[in-house]
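Following: one structure in structure tokens, then a few remarks.
Left out: one protein chain. Kept in place: all the others.
Now for chain A:
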């Protein structure tokens, strides 16, 4: 059954399906119950699944993640919502020192199927701490899986895959895409779902490989349409999984195009794009016609919202990156 859903509603349907499929799945976080989350991603779940499974927690991020770890140790599969990207740092200790390492510390005896949902990125005119892109902190931490959905269909499937995964998953949701609509196949069954650690070519092209994830995928697709008018074809890849990285999909593309532009909202310096550039250089050195270029945020704190349009890579900045790659 195919329905046209917003990304937020697709998340909601995915969570609903996960709660239905396994009585051990819990949803927890600040305001996720009666309010349905500040973005309404968990709308109606508490009404249908009860307060024992959809838990309005105290306002304490470390507590939310720490107790989720304990629930997982007791056999539950908690899906935690961190209300905004910039609020994940109070929970960073629990995520980095505890959640990521406990399986290894038990020599594989314990499973920690905890999903941490983080609405991420800017572009919604919010105040500070509400528009950040903290992915590099978590991709740097072994023991975590880090994924980012970019469209309603992936939102629906990837959240269910994250919930059934026995490893901890940091799940980034592009908050400025929450209201984007697209068809979603909500038929039962998982046949044909792309594994959630695989990248996907979302626009085939020959001239430049453009790597993106989360909120920037849409911008890069728009850039690809615009580039076409200039006679250039951009191969846009939605990475989907940041850790592990599906490097093979990236390499086979760059080997063909010889050029690569990485796009993300986070600051470029020491950002996720640096890892991509290094790996691509190592694997594709003799195929490259230009250095791997990066388009991203500046090495500044996320600016006040009246300036965010300048900070966030837009279609023109992506195209500028493409021009630089082509002009090498």
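By our rule, a contact is a pair of C-beta atoms (placed from the backbone, for glycine too) under 8 Å apart; a residue touches a chain by one contact, two chains touch by 3 or more; residues count from 1.
By definition in this document, contacts and distances are computed from a predicted model.
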* Choose one: "Spermidine/putrescine ABC transporter permease", "Transcriptional regulator", "Pyruvate dehydrogenase E1 component alpha subunit" or "histidine kinase". The correct choice is the protein name in UniProt for the chain not shown. => "Pyruvate dehydrogenase E1 component alpha subunit"
* Sort through A:3, A:22 or A:167 and give me the one touching the missing partner chain. => A:167
* Structure fact -> Given A:111, A:256 or A:324, the residue that touches the chain left out of view is A:111
* Asked: Which is it among A:8, A:69, A:88 or A:212 that touches the chain not included here?
  -> A:69
* Contacts of chain A with the missing chain: which residues? -> 26, 52-53, 57-58, 60, 62-63, 65-76, 90, 93-94, 97-98, 101-111, 142-143, 145, 165-167, 197, 243-247
